[in-house]
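The complex is shown incomplete by one protein chain, all other protein chains being positioned as in the whole.
Each chain carries a letter (A and B) given by its place in the written order, and its residues are counted from 1.
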Amino acid sequence: MNVLEVSNLTKKFGGLVAVNGVDLNVKKGSITAVIGPNGAGKTTFFNMITGVYTPDGGSIKSNGKDITGSKPHEVTKNGIARTFQNIRLFGNITVLENVLVGMHTHLKGDLVGTLLGLPYIHKEELKAEQEAYRLLKYVGLETLLNEDATNLSYGAQRRLEIARALATKPTILLLDEPAAGMNPRETVELTDLIKKMREELNLTIVLIEHDMKLVMGISEHIVVLDHGEKIAEGKPSDIRSNTKVIEAYLGKSAVGH
Amino acid sequence: MKLKELLNNNTKLQAVTLTLYIIVSSAALYFSQKSVTAFLLVLASILLLYLTKFNNKVKWGIGLLVLVVILPFTASQGVAYESYMEVATFVGIYVAMAIGLNIVVGMAGLLDLGFVAFFAIGSYTYAIFATAQANNFLPDIFPLSGSWFWLFLIIGTLFAAIAGILLGIPVLRVKGDYLAIVTLGFGEIIRIVFNNLDKPINFTNGAMGIASIAPPSIFGFEFVQSSQFYFIVLGILLFVIFAVKRLEFSKIGRSWKAVRENEIAAQAMGIHLVRTKLMAFAVGASFSGAMGVVFAAKQTFIDPTSFTLLESITILVMVLLGGMGSVPGVILGAAVMTILNLQVLTEVTNWLGQLNMQGVISIPDALSPAKMQRMIFGLILVLFAIYRPQGLIPAKNPVFDEEKLKADDLNQNEEKVITAQQSVIDA
Partner (left out) sequence: MIEHIISTLPQVLIDGLALGAVYAIIALGYTMVYGILELINFAHGEIFMTGAFIGTALFITLSGLGFLAVMPALLALLLVLIVTSILTGFLGVGIERVAYRPLRKAPKLITLISAIGVSFLLQDLVRFITELKKGNYILTGPSLFTEQISIKASSILSSFADAQIKSSTIILVVTAIVMMIGLDYFVNRTKWGMAMRAVAQDRDTASLMSINVNKVISLTFFLGSALGGATGVLFAVQYGTIDPYIGFILGLKAFTAAVLGGIGNIRGAMVGGLVLGLIEMFAAANLSVITSNVFTAEYKDVFAFIILIIVLIYKPEGIFGKAVAEKV
């Protein structure tokens, strides 16, 4: 069953066609990787799915619902969460609060109840805090809960972004270069975390990544973008030997060798 | 150094020091009624109180004791009583407004340069109906008596909040720094409109302003003196502080901060950008509107000159000086700026004037400190922006108790439901 169906998705910036008629079907519970050289349009592709950019053509369906052109917050409510390539945490609030913000769609927290300090507000806050703490533990950041998010190391910030995304209780998780800037040990831990999330949280994961070892080791399905076009798609073993892909990454001359 | 450490950690010592301080300063004020310094020292006890490590309830108790009993009583023994209470009343009015602007600028990160417009809306709401002004467009039943003041406190608050929303709906779509200029324009528009809305129908009496506004009354008691308004303002202010404290660490307050920190990420977390900003605008505006009603009733006369850009900037200075996003900070900032404006600058000006008269020194009129407002504000803005953007009392984030969060079972914790939210309010 497909939880995400993208067809003919297109985005132009002035004269530049950043994404050109890309199709993608993502199976429930799968791990899919989107790869391609710098500037291939991968992030733009994510940005359209999550409503940050409005597509110039094509359609996006998630969980059977058409979400083309939806606002980012609507997309999130429809069960899609994401992380960002250039980390976008709420820097000057604490780590735990960052995760709490992720939970907001599931909290009532209305104005009147808050002003009157009604018991259900306190109750849901406490519950949310405990849940947020659990999520921090899940990604291994629980000891840093009261730290401001800006003070975390690079790798920790990436994991916090994941925890925050999980807090929205997504069915589909989009990760934009989650291993960027991580050392090899952190990358291994991340790989385990991604696998664990898929198993334990019933998630479907789509990730953009340049680290080929990670990509090949983890994904069932790979999509390759180049200059906005989908040039290949298939199992890791197929992609590894695809001449078009090698060309795209290394230039034409490399293919002969 | 030793002493400082000792003071920092020993609550008993703090208690003794604070008590001594309050006794000495209030005695000074009691016996030396002309001393502005003594009056300011008594006010400053609130700051000392804030710095102590007492628990929250005790702090509130002592604070209320000082503000409700000690300050009014010790100041009441001389001729300067009303002028002291006038300053204290204005401190209260500005503190509430600064807290309101702090929500918009400090918490939600939206630079609003037309904030005084909401104050104006509150003021005019009451002024028009508490004078014969409303007869110009409604049946001849006006002016309303001062007992309507209390209802108008709510109406003025609502009107300001609605104005905040109406302004916000178009304006909050505008990107970041443009917002500053649009709100600035809005502030000017409101002032120009009030200045000209004496025709075709005379709503606001234009540049002439509205005079003889009915003072508030309750059960036949009329509030006319500053010393009486002081208590109204204090009451509203307590409510405002209470409200903002509740909001600050709630879902709503966190949404504001998320939007301030990163709009795109906030949206990706499911936060409705415009709605969240609108809420900040409306809540901030409502505080300002409430104080506008009080201002009109207290002054009994208002005209558009009270609602200029300079006023908006004054409130911005208070927020930046105290610490953006920090409630105790902006309270301090507002108090300092109001006292500086109303008391210190005039005092220094008078003093220099006397020296001038006696021929001790000769200072040209241009140098008169009372005229230096803009320069002082400008300097504070630039210097704080560069050297201390977090303000005098920087904003604090809540500290969560790990032990409480570890517990999985909610029922066991029913008692401890007073979670981080409370522990933060204590801080």
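Simple rule for what comes next: contacts are C-beta pairs under 8 Å (C-beta built on N, C-alpha and C of every residue); 3 or more make two chains touch, one makes a residue touch a chain.
Here the structure is a predicted model, which means the values were calculated and not measured.
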Which one touches the absent chain: B:Gly61, B:Gly185 or B:Gly235? B:Gly185
Of B:Ile23, B:Leu138, B:Leu355 or B:Met375, the one touching the omitted chain in the full complex: B:Met375
Missing-chain contact among A:Asn20, A:Asn47 or A:Thr114 belongs to A:Asn47
Residues on subunit B facing the left-out chain by the touch rule are 105, 109, 111, 113, 170-171, 173-178, 180-182, 184-186, 188-189, 192-193, 195-196, 199-200, 264, 309, 313, 316, 320, 364-367, 371-375, 377-383, 385-386, 389
Even though one chain is hidden, which residues of subunit A still touch it in the full complex? 13-14, 43, 47, 52-53, 84
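Rule of thumb we're sticking to: only the chains that are shown with their structure count from here on.
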Between subunit A and subunit B, what is the gap in Å from one C-alpha centre to the other? 43
Interface residues, subunit B side, partner subunit A - complex: 243, 246-247, 250-252, 254-255, 257-258, 261-262, 264-273, 279, 397-400, 402, 404-408, 410, 413, 416-421
Write out the stretch or stretches of subunit A touching subunit B in their complex. 50-52, 71-73, 76-77, 81-82, 84, 88-94, 96-97, 100-102, 104-105, 107-109, 111, 114-115, 117, 119, 121-123, 125-127, 129-130, 132-133, 142, 145-146, 148, 164-165, 167-168
